[in-house]
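All protein chains but one are shown in place.
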Amino acid sequence: MTRQAKTWLVIGAVFVALIVARGMIGQGLGRVYVKRTEVTAKLPDAAAVNSAAAAPSASASASTSAATTAASTQATAGPSGASSQATTQSSAASISWQEWKQVPPLEFAAAQKVNAAQTEITLSWPRTIGLWLAAFFTLAIFSFLYADNPCYKIAESLVVGVSAAYWGVIGFWDTLVPKMFGALTPGLVKSLVQPSLVAPEMLQQISMVLALVLGVMMLWRLLPRGGWISAWPLAFIVGVTAGLKIVSHVESDLMAQAAATMKPLVVSVTDASGATNMWDSWWASVANVLLVVGVICCLAYFFFSVQHKGVVGGAARVGIWYLMITFGAAFGFTVMGRIALLAARLEFLFDDWLWLIDPNHFRSL
Amino acid sequence: MRITHKVPRRIFTNQSWKCIATFLCMAMCCTRAFAFEISGAISESVAPVTQIVTAQNASAPEHVATQNILAKNVLARNAPAQDTNAPLVEPVNAAATPAAISAAIPDATPVRPLFNREKTALFLWIVFIGAAVTVSVWLAKSGRPIKIRRIAALEAVDNAVGRATEMGRSILFVPGIQDMDNIQTVAGLTMLGRVAKTAAEYDATIQVPTCRSLVMEAARDTVRASYLSAGRADGFSADRITYITDDQFGYVANVVGSMVREKPATCFYMGCFYAESLIFSETGNAIGAIQIAGTAESSQLPFFVAACDYTLIGEEFFAASAYLSGEPAQLGTLRGQDIGKFAVGVLITLGVLAATILAVAPSSAVISALLYGLQKVLGG
Amino acid sequence: MKRIIPMWIAIIGGFAMMLSSFIPLAESWGEVFANVFNVVAAIAFVLGAGSLAKQHLEKLSRRDAGWGYSIITLGSFIVTLLIGMFKIGIHPNPNFPQAAYSGSNNTEGSAWSWIYEYMITPLTSTMFALLAFFVASAAFRAFRAKNTEAILLLVTAFIVLLGRTFAGVVLTGWFPEWASGLRLENLSIYVMQVFNTAGNRAIMIGIALGVAATGLRILFGIDRSWLGGGDA
Partner (left out) sequence: MSAANFNNTNAAARPWFERLDRIDRRWIFLLMFLAVSGPILWIGVTGKTLPEAPTLAARAVFQEIDQLPARSLVLISIDFDPASAGELQPMATSLVRQCAAKNLRMVFIALWPLGNQVAQQTIQNVIRDDYPALKEGDDFVNMGYQAGNEAVMKLLLTDFAKAFPKDSRGEATSNIPMLKGVKMASNFPLLITVSAGYPGSKEWVQYVISACNEKMNFVTGCTGVSAPQLYPYFPQQIVGLLGAIKGAAEYESMVNASLAVDGVATAPKYLQAQRRMGPQLVAHLLMVGLIIVGNVIFFARKRRGAA
């Protein structure tokens, strides 16, 4: 066993021991409670019931759910703990299902006190397992700070796979379905996804055909041959963004910024009584002078077709000083942001998982 | 450094004809529309705002009037909010609600002007930049050498590639995390072309993980072309140019992981970067790699400046890419940009002078007219 | 042919976009192109997902080093894709119960939300949080007063770091009113509004010119390096 493996073993053992110890003290740690609510939706007509029964969720559990209790179905429903199920009531043209909303442990304790046999608020196993998984992922990625290791690699592989699929799915349901399929196959979208769909205009349909053609060309590159065809949609993307960017950059970053720099070098600040405040005027004037000089000197630094000698060289030198001050400020601000992110992760570990602190009063008043 | 890019001295090359023709087409398309409006633009520069409102009202009765009322109300933020924002408040008087107003719009399609007068200055600026670039490119293509000032980071590129060869380790090139529509990515790929060519000559391996599938394709093309031009087409392997994932941190996790495992001797970060800049450069630091970075993302520059051996700051990055490509089109563009910067500098100086004189002697009519003119030029 | 058509597609798309800002009559072209662009951008996500799957399948079939991790990637990819595409565990929208797929993936308690809450969130945000550690290590090793430029960078960083927390108030809060401009918290604002604004403004002006010049070059057909290859 290498020294590193031993170290990992010791760290792991100490960690597990600490967590076990934590679990035995006080309220324990890391559980999620949910509250059940009933949702009923009226179907517009009887014929539509059939299509509703074909719904992925409704059909999955409709037949078996009547007999099972809420808590047990919830633990078994769906591959990763989807906490909803549907029951089709044969008599009325409506379907109903149960939804679970996360509640603080405090509410569970209160409900138990009133009636120990209540089933409205229960421990959610899928979410509790999820919470522990999330804690594991957090620690797995932090473990990279010590050294690269299999846990980190697993987390890394997962994040790649999950996020790519996640983006693809969001692009499909949020943009492609309402915009492209909504224009090309309005009937299908209307009956399956979005009954409120507005009938597409002719122009919309034509442009979506164009989009579809470009999209297919883009996807062509997944095939082994004819990848060059994907240069067409690429050209479209490059051209459109270039057209967009030229206008916006010149307008907001060139003209507006140059106009905002045209400030008087002498400013007189008057206070409430109307008298000139010498001290404030002085500082305001200095600020304006520094600003104007800074902008011009930094511009000089970015001259490329002129050698940096003489006046241009001097201005460029002042320019780089300004740039360094700019970078220093950016550094300070960035540090601030990064630390807030770390604080948020540690809050998750200490609060949601280990129950060491309770800033939100979820577990104690 | 002086580029002696010798193109046979033919003044009107095929290319230059094409670009002049395109430019003229664009100019002609717009001047027709523009000619109608230019007189209006001039009168606007003299007339107070209210006149524009009435002028537009004549042509586009309801729509424009409504928009102007809305705009003016929002503009008048310092005035008591209750009254001025009245049209934005929901029902008190149904006729005044935005719902009621815009419900009336679709029926009465307004007669639109041919040219959006408020954008005159913007249009002129784009024409100016276009002209500066086109003329500079044309001059560059006609064989006139363009001098570029010394850029330290560039001189380090070849050495860094050589070092990787000596150490027998690979070179990592990260072309940023944005897509091909980002100009920084395009500039990064130009740099990649050069780095890959040097690497091919030295027979060093080069790894290019990308964050977008389109970038991967473009990078493969670029590297393949570089290996071809170095006469080592057999050395090219598409497998070293990989797509990881679109997700920022999924990508970072993977690249950093492979950096630690494969320990490249030289790392290039050229393109558009966000938070990952520091993770890359710190990890590179830890594995003792030589690092050369280039980006126009000013928020990430402090980290590259601090942690990398050489950094191309902002526009320097584009300049370096133009220089390395050696293409007259890119070098000419650089000159065109300098002309633009010079114009901006002169305008700012004039504006500041005018504003200062105006602050000291508020009655100077000539100066106030000058300041007004400058503000108009900048669309202010 | 392989290069001429894409070039003209770029030129037409770009000019339509640009002119729609100036010519009100062209506004609708701009809309059409923007709309097409948005949809193509969404298809690019699908392409991204497809490329990932292809890549890892190849890696798997070749038994490359670390192919075991490719299984994890592919597995998580496929599971997420199935759950999301088929809206597994999602009941229909109560307003439109007749449409099977009308429910939103984001409903609380769905498998999709579970992935978001317990996988995406911890994984990506912890990745981001690692930066706090790297920043500390970089500060210790890289931020050294090597020359005037570095000193300026350091001093500014100090002012901002201290001025944007309670430390600034503790250290310089006792400064009398007339010297209040020198209090760290005010000094940090001064740095931001004067020096930082000047520096960033120049960078922005430069980049705006760069973007415009490069963009126009593409739209004039002078630059075709983005089409691959290299020659102009």
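Every chain is named by a letter (A, B and C) in the order it is written, and numbering of its residues begins at 1.
Basically, a contact is a pair of C-beta atoms (placed from the backbone, for glycine too) under 8 Å apart; a residue touches a chain by one contact, two chains touch by 3 or more.
Model, not experiment: these values are computed from the prediction.
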Among shown chains, those touching the left-out chain: A, B, C
Option from A:W220, A:W282 or A:F350 whose C-beta touches the chain left out: A:F350
Which residue of C:A53, C:A157 or C:L209 touches the chain not shown here: C:A157
Missing-partner contacts on chain B, residue numbers: 67-68, 70-71, 73-75, 77, 81-82, 85-86, 88-90, 97-103, 105, 116, 118, 178, 248-249, 259-260, 274-275, 283, 286-288, 298-300
In chain A, positions touching the absent partner: 145-148, 166-167, 170-171, 174-175, 178-179, 182, 193-198, 204, 240-241, 244-245, 247-249, 251-253, 256-257, 260, 326, 329-330, 333-347, 350-351, 356-361
Where the missing chain touches chain C, by residue: 17, 21, 27, 30-31, 33-35, 37-39, 41-42, 44-45, 93, 95-96, 99, 102, 104, 106, 108, 113, 116, 120-121, 124-125, 127-129, 132-133, 135-137, 139-141, 143-146, 154, 157-158, 161-162, 164-167, 169, 185, 189, 192-193, 196-197, 200-201, 204
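FYI, only the chains that are shown with their structure count from here on.
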Set of chains whose contacts include both chain C and chain B: A
Pair with more cross-chain C-beta pairs in contact, given A-C and A-B: A-C
Chain whose Cα centroid lies at the greatest distance from that of chain B: A
Between chain C and chain A, distance of the C-alpha-averaged centres to the nearest whole Å: 12
Whole-Å gap separating chain A and chain B, where each centre is the average of the chain's CA atoms: 27
Residue list for chain B, restricted to those that touch at least two other chains: 119, 122, 126, 129, 179-180, 183, 213-214, 217-218, 244-247, 249-250, 253, 298, 302-303, 305-306, 314-315, 337, 340-341, 344
Shared interface positions of chain C, touching two or more other chains: 11, 15, 18, 21, 44-45, 47-48, 51-52, 123-124, 127-128, 130-131, 135, 143, 153, 199-200, 203, 205-207, 209, 211-212, 214-216, 219, 226, 228
Of all residues in chain B, those that touch chain C in their complex: 15, 18-19, 22-23, 26, 29-30, 33, 112-116, 119, 122-123, 126, 129-130, 132-134, 137, 179-180, 183, 186, 189-190, 193, 212-214, 216-218, 221-222, 225-226, 229, 242-250, 252-253, 275, 278-279, 281-282, 285, 296, 298, 302-303, 305-307, 314-315, 318, 325, 327-330, 333, 336-337, 340-341, 344
Residues on chain A engaged by chain B in the complex (per definition of touch): 141, 144, 148, 152-153, 155-156, 159-160, 163-164, 166-167, 221, 227, 230, 234, 237-238, 240-242, 245-247, 250-251, 254-256, 258-259, 261-268, 292, 295-296, 299-300, 302-308, 323, 326-328, 330-331, 334
Of chain B, residues touching chain A in the complex: 119, 121-122, 125-126, 129, 146-150, 179-183, 213-214, 217-218, 244-247, 249-251, 253-254, 256-257, 260-261, 298-299, 301-303, 305-306, 313-316, 319, 334-335, 337-338, 340-342, 344-345, 347-349, 351-352, 354-356, 358-360, 371, 374-375, 378-380
